[in-house]
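Below: the structure, in structure tokens.
Here is chain A:
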Amino acid sequence: MNQAPETMVIVERLVKRFTLHVQGGVMVPVFDGIDLAVARGECIVLGGPSGAGKSTLLRAVYGNYLPQGGRIRVRDGEGWVDVTGAEPRAILQLRRRTLGYVSQFLRVIPRVPTLDLVAAPLTDAGVRPAAARERAAALLDTLNIPARLWALPPATFSGGEQQRVNIARSFVVDYPILLLDEPTASLDADNRQVVVALIEAARARGAAILGIFHDAEVRRALATRVFDIEAAKAAA
Partner candidate 1 sequence: MSANRQDGPLLRVAGLGRDYGRIVGCREVSFELWPGEVLGIVGESGSGKTTLLKCASAQLEPTAGTVKFDMRARGLTDIWGLSEAERRMLMRTDWGIVHQNPRDGLRLGVSAGANVGERLMAVGARHYGEIRREASHWLGRVEIDTGRMDDLPETFSGGMLQRLQIARNLVTRPRLVFMDEPTSGLDVSVQARLLDLLRGLVADLGVACIVVTHDLGVVRLLAHRLMVMHRGRVVEHGLTDQVLDDPQHAYTQLLVSSILPV
Partner candidate 2 sequence: MTTADDGRLAGYNFAYLDEQTKRMIRRAVLKAVAIPGHQVPFGSREMPLPYGWGTGGIQVTASILGPRDVLKVIDQGADDTTNAVSIRRFFALTAGVATTEKTTEATIVQTRHRVPETRLTERQILVYQVPIPEPLRWLEPSEVETRKMHALAEYGVMHVRLYEDIAQHGRIAQTYDYPVEVAGRYLMRPSPVPKFDNPKLDNCPALQLFGAGREKRIYAVPPYTRVKSLDFDDHPFSVEGWDRACGLCGSTESYLDEMIVDDEGRRLFVCSDTDYCGQRQAAGHRGPANAPKEAAE
């Protein structure tokens, strides 16, 4: 697999299956040896039917799912981190400054005001709180979250608002790599445009993006390449 300077993520011979011990040990295979590389400035859209393993692949790259075989390497600054074998603190470090992730489900820390929630990734990365909140505010504004909501925790927000807060958290830091799992789900057309613009801007500045978008229009607007999981599985 080529390690040209622009390559940011290398997935090699990835094997993932789930063994459900609680259901008598039934084994659910997902993939059995797929390869994928993502370069800077690419937005690779994962294609394939529901259940093919698109979310699983994203989660595996993020370190949230544990593969049974193969390797996932992520470029971190000058070096590479092997996500599949890394220590938890190394993965957390990676997530703080290199790997951004937007999921369909907002699992946020409760009782924290929205502005602080969005500013947190920046303060974790060492930015001064005042500057972090400023940037967070600008982003929330872009995403059409009204200022009167910023002091409230997002638990009571609508699905669309929660999703936009989620997105703000992942775009407040300029991550070199972005993993996006249905970021525009539950958004109306206008907000979808805003998010697409954000993603495109990230790609243009050189981020490597791996995403799942079920909306065909969004796919068309963003994809530089489509990676069909089913096809990849068949080839493995």
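These made the cut because all candidates are chains of the complex that A comes from, given by their letters.
Assume a residue touches a chain if its C-beta (ideal position, glycine included) is under 8 Å from a C-beta of that chain, and two chains touch if they have at least 3 such contacts; residues count from 1.
Every value quoted in this text rests on a predicted model; they were computed, and no experiment measured them.
Participant: Among 1 or 2, which chain makes contact with chain A in the assembled complex?
Facilitator: 1
Participant: Name, in rising order, each residue of chain A that touches candidate 1 in their complex.
Facilitator: Residues 18-22, 59, 63-66, 88-89, 91-92, 109-112.
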